[in-house]
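Here the complex is missing a single protein chain, while all its other protein chains stay put.
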Amino acid sequence: MSTTVWVPRDAGALALGAEAVAKRIASEAKAAGADVKVRRNGSRGLYWLEPLVEVETAGGRVAYGPVTEADVKGLVAAGLFSGGAHALALGPVERHPWLASQQRLTFARAGRIDPLDLGAYRASGGYRGLARALEIGAEATVAEVLESGLRGRGGAAFPTGIKWQTVLRQPPGRKYVTCNADEGDSGTFSDRMLMEGDPFSLIEGMTIAGVAVGATRGYIYLRVEYPHAAAVLKEAIAAARAAGCLGPDVLGSGKAFELEVRLGAGAYICGEETSMLESLEGRRGEIRVRPPLPAEKGLFGAPTIVNNVITLATVPTILADGAAAYKEFGQARSRGTIPLQLAGNVRRGGLVERAFGLTIRELLEDYGGGTMSGRPARAVQIGGPLGAYVPASQFDLPLEYEALAAAGAMLGHGGVVVFDDTVNMLDMARYAMEFCAIESCGKCTPCRIGSTRGAEALAAIGRGEDRERHIGLVEELCDTMIQASLCGLGGMTPFPVQSALKHFPEDFGLRTRGG
Amino acid sequence: MYSIDYRDLGTPPAASDEPVTLEIDGATVTVPAGTSVMRAAALADTRIPKLCATDSLKSFGSCRLCLVEIEGRKGFPASCTTIVAPGMKVRTDSPRIRQLRRGVVELYVSDHPLDCDDCPANGHCELQDAAEVTGITHSRWSPGATQRGQTPDVSNPYFDFNPDLCIVCSRCVRACDETQGTLALTIEGRGFHSRVAASERQPFLVSECVSCGACVEACPTAALTEKSLAQLGQPTEAVTTTCGYCGVGCSLNAEVKQETVVRMVPNRNGAANQGHACVKGRFAWGYATHKDRVTKPMIREKITDPWREVSWEEAIDHAAREFRRIQQKHGRHSIGGITSSRCTNEETYLVQKLVRAAMQTNNVDTCARVCHSPTGYGLKHTLGESAGTQAFTSVQKADVIVVIGANPTDGHPVFGSQLKRRLRQGAKLIVIDPRAIDLVRSPHVEAAQHLQLRPGTNVAVINALAHVIVTEGLAKEDYALARCEPKSWQDWKAFISDPRHSPEATEAVTGVPAARVRDAARTYAGAPNGAIYYGLGVTEHSQGTTMVMGIANLAMATGNLGREGVGVNPLRGQNNVQGSCDMGSFPHELPGYRHVSDPAVRSAFEAAWNVSLLDEPGLRIPNMFEAALDGSFRGLYIQGEDILQSDPNTNHVSAALAAMECVVVQDIFLVETARFAHVFLPGSSFLEKDGTFTNAERRISRVRKVMEPLAGYADWEITMLLSRALGYPMDYSHPSEIMDEIARLTPTFTGVTYEKLDRLGSIQWPCNDAAPDGTPTMHVGEFVRGKGKFYRTEYVPTEERSTSRYPLLLTTGRVLYQYNVGTQTRRTKNIAWKPEDVLEIHPDDAEARGIRDGDLVGVASRAGEIVVRAALTRRIARGVVYTTFHFPESGVNLVTTENSDWATNCPEYKVTAVEVVKVTQPDAWRDRVRTQRAARHGASAHAG
Partner (left out) sequence: MNVQLLVKMANDISNFFAAEPDEKAAVDLVANHLKKFWEPRMREQIRGYVAGGGAGLSSIALQAVKRLA
């Protein structure tokens, strides 16, 4: 009987040598005369263990990792194909505490199946959600999403159901579903992992959205830096179309939905929804003034859903299992689960999908296992480069929208980047301004000129020039940028700066700070 | 830099009429729904600081200076992008708002020069204003990154781009997109390094920029500035006047410093141009003070004699004496006059009055003879009035736009921009033209159908379109029956249904695939609003009038007349060609298109003019030439028209002119025709007089004097002098008195006065008791002639057809940068773009003749021969060649023939059978023109 060995095709695993490992396993198996089938899956998100090789055994899938090409020979010799013992052996993968303690709804399939195996997708509950949506109709589908409490996972946390309802309420005519897959926040990778590991869930989610609001065309706006995701998505879309899950007659419903992948050109700002729409239309990625909202006048002037990958990929499970089941997870106004992405100076980085409410400390210590350097963690930055720095003193904050907002921080897209006590927070503040200066679209003045002046002033502070005056200017600038910027890039860049100043004044050469 | 009489409301007006009441700084304000908070405040005289907003462009929200506080709303919304709501309470000023505005202005100032005193926009700069309002005098930011130090782009002959002064507000880019529709400008780079670029970072001159000046007009600083501003200094007053180029009739503000025009800027309140202009009107006015201007009257006995400068008295007396002598010897009908479509209504009115009353003949004609005379005849007979049916703004409500034989983006650029705006909003376009004009395919514009017909087959195509509409049941039968003569409708329906008019039957003649004609017919007939715009490609044919009638038939049959968004719209060529026709310039009719044989009309004029008038039509221009050749016509008074260059078959015209005994040319330059003149009376440009022009939408607009006539007299005064010398004194002290007389005598002008023109800005005739403010849309409810009349429009092929000797068909047109025979534009820096006429030829036809791009080629017809440079292009079909007639040295009208429209004798410029051969030498004509010009320049240099 043939043995199946799984080696991830996820970009993270590939970067760590998964391709060579897969080839080597095949060649070693051949050499050993073993009947082995090497299959490719997505990543399960245990990135410190990638490449994570799994072997199907009578006792389930057992894992080995991190496996290098050089390890393969020894592993085979140790009985890899029958789940033999080895220093890299991790035991049954689903019982690994890091995974077993998670609550994977959106990422339920990631790492488990071949991402392009539509049969496996359907066998594991795929397209149940779309079938139900088609059955209950547009209004009820939107109501279900509204009821689930799902909020935009891209960062803005706007209730998805309300957005859909707005599009549904627009007069019939051309409408669009667009997926924002321009995942540009530092330290984030959930979109990529999902697209590479379970593309059909995104495709199904978008199809449900189309059915729910009467849109017949969708676009996935994917960042060009994700070539593997692009390849997987294109293949998955073709497979879905071939199987009648996309196209003129979705699942025999008579409803049409077409899907297309469009690549960005490397601009962070195109992750902002209106810039994304401009870019999709073939224009310079520049902010549009709202109103009108994209839900009213979006792509090519038509009502448009703009949702993040995770938001859309979560929709099938909500429809399949019902809003009530999803709502069970989470707390207060943060319902469901959130795929947190742990990165930076941390021992065990990766994807942690949990119901809202896990504390920073739990994430950092229970999952992360502390810093990679072994030194005390000094701060985390949550929600990407525009997120506030949270000092160690606030690590007991729950990872949940309102609680973080109350503390002047934000959850954003769920990226958590860890810094140890060697970090210089003035440098981090300057970095925030520099990031903004590089990524600014150039439309509004506070962002276009302000970020450059801010970075210059922070550099001057670092050189010890006229510190008080420059700090005063930076504080005024932060106010101007927050209040006057056209979009979140300029409007939120001050958050890391202000939080650094507030929590770590000593790094700015200040003894104490009032207020 | 903004204008001296600048008042910018920040954002465009809202379309709605529904009132919304809100509170701004405690004051109650009521504005139309959809108005921005910024505009609402401005209407209440509260100026909110702004930089990226201007009321000619959609709000953009980028400068972040116009932030306000709104009760119940978070943060500080931008007032330009926030729409008013009932009961909204807005604060436009507070310490917090001031603080934020200061922060923003200080960022601007951190990378902008502060030496305002040396800046050409000093005192008229919006950044300077913003700094003053916020109290920012300098930047506290330490010197850092800068965009300054870039090389200014001075390539455009009229304006400079100085990136150092640019605040990246995108107003220029948006103006290029929204106002002009060329999309030549962009912001390149990102963030701090964003900068304005033309095309792909090319110099403006060689980029896609068409130099319309919309970007310059939109610039809030001096980043984009007219060169003249730096050279002449800031203007001290603005005079609103009307452009002297094409029939769009843009309202312009001449900004003047001591009688010198510093710059010409579009009037944002101009009803025709809506704040836009083109490279000609906005920039190419330098000819008015060109050194070639003749400012002294001149006479000579024989045309071979040198000119002799004389006093006005002597010149006028000489002309009058000669005219009287000729009349005494050869009869009173041996002389005549030509009115100028470049002159004002009042001036053309006086010339026809002089001919009819002082010369006692009806031998008066005008240059409309050679352009839109078929429009007058065709529309008068079908609809009842010799003019277009709509206002330009009507195009904004059209769903399908048909452009026939017109090239608006070159010939009528400001209307072209308005049309493109509508196309970008989704209206469909059908182009019927032998040439792929820019509208067929250019950025963000593509014609749904291009019917690329063979020159001379217009009527076959329009009949085929009508055939499809009638036989496929697409006609609006109810409309036709209710609004038109039922018998003519039934008769025409039967006529047009005949299979000989079907697209399939006519395909072989027209060259247009039948399926395409059917598609176009369905598209037009299926439109809620279908509008037809046409140009000289319709009229300048042996069947020009038939085609105009065919167009009117089509519009009547589909119910596309009598409301906004539809209509039959001639794009008239010259600034006042509509007016010169209105003013009775044709030999058969008195002002207001009333035939001289009508005793009631005649007696009204006889009473007013105190003369008896003839009841028989006079000679048309081509008849005058014929009569001159047989000796029965010997004297001609020509007001501002270069007939030798603009009329067809030049050799024939020059022979006719040479046969005359007294040719009086009244013009601003020694034009080609002056070679045959005995008297030269130096005229005045549109900047040197008061009066009115009437544009293609029947809009009467004021022309206002910005400088004294260089030769001492405005044209109307010269005509008065001549009339007095002829023994028929006219006595007007101001053109307004002439208009008063026109209004008294012309029913469609009854309500027109200068006072009303000042008050309303402009008036579209008919303006009378029934329509005191004028008539934007004609034929509402009822046609002017009562019931519309369908005419049978049989296609009769022109006799001009390709033969083995002359296998190609030559057709003619214009380019954006030159105007007509180029008398004016050739004397401006527009020459930078278009230094000569070229012959467009299909690469296959060129290859068969061994012609390469840029080769000199000879073009021969049965009438004559010219030499021009070839330009290979696929814009035209095989078998067709195309050129322009802007330059005398190419002498295109040497090859055009005497063929003309059956009804009006409008020449058939658009079809001439020719052969094209490669040559190595310029021809004699070209040499002569060049030599002569050099001599003239030498002479004037000597004289100066």
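The first chain written gets the first letter, and so on, giving A and B; residue counts start at 1 in each chain.
Keep this in mind: a contact is a pair of C-beta atoms (placed from the backbone, for glycine too) under 8 Å apart; a residue touches a chain by one contact, two chains touch by 3 or more.
Fair warning: this is a prediction, and the values are worked out from it, not measured in the lab.
One chain is not displayed; in the complete assembly it touches the shown chains B. Although one chain is not drawn, the whole complex shows that of B:623, B:861 or B:912 it is B:623 that touches it.
Contact with the omitted chain, checked across B:263, B:333, B:454 or B:779, is made by B:333. Residue in contact with the omitted chain (choice from B:542, B:639 or B:673): B:542.
In the complete complex, the hidden chain is touched by one of B:195, B:588, B:704 or B:787, namely B:588.
Counting over the whole complex, chain B has residues 333, 362-363, 491, 495, 542-543, 545-546, 587-588, 595, 597, 616-620, 623, 626-627, 629-630, 632, 792-794, 796, 898, 900-905 touching the chain that is not drawn.
Here is the rule we use: only the chains that are shown with their structure count from here on.
If each chain is reduced to the centroid of its CA atoms, chain A and chain B end up 58 Å from each other.
Taken together, the chain A residues at the contact with chain B in this complex read 267, 269, 284, 286, 289, 291, 436-453, 456-457, 460, 465-466, 469-470, 473, 476-477, 479-480, 483-486. Residue ranges of chain B in contact with chain A, taken from their complex: 59-65, 67, 75-76, 78, 81, 83, 99-100, 103-104, 107-108, 110-111, 140-142, 144-145, 168, 170, 186-187, 189-194.
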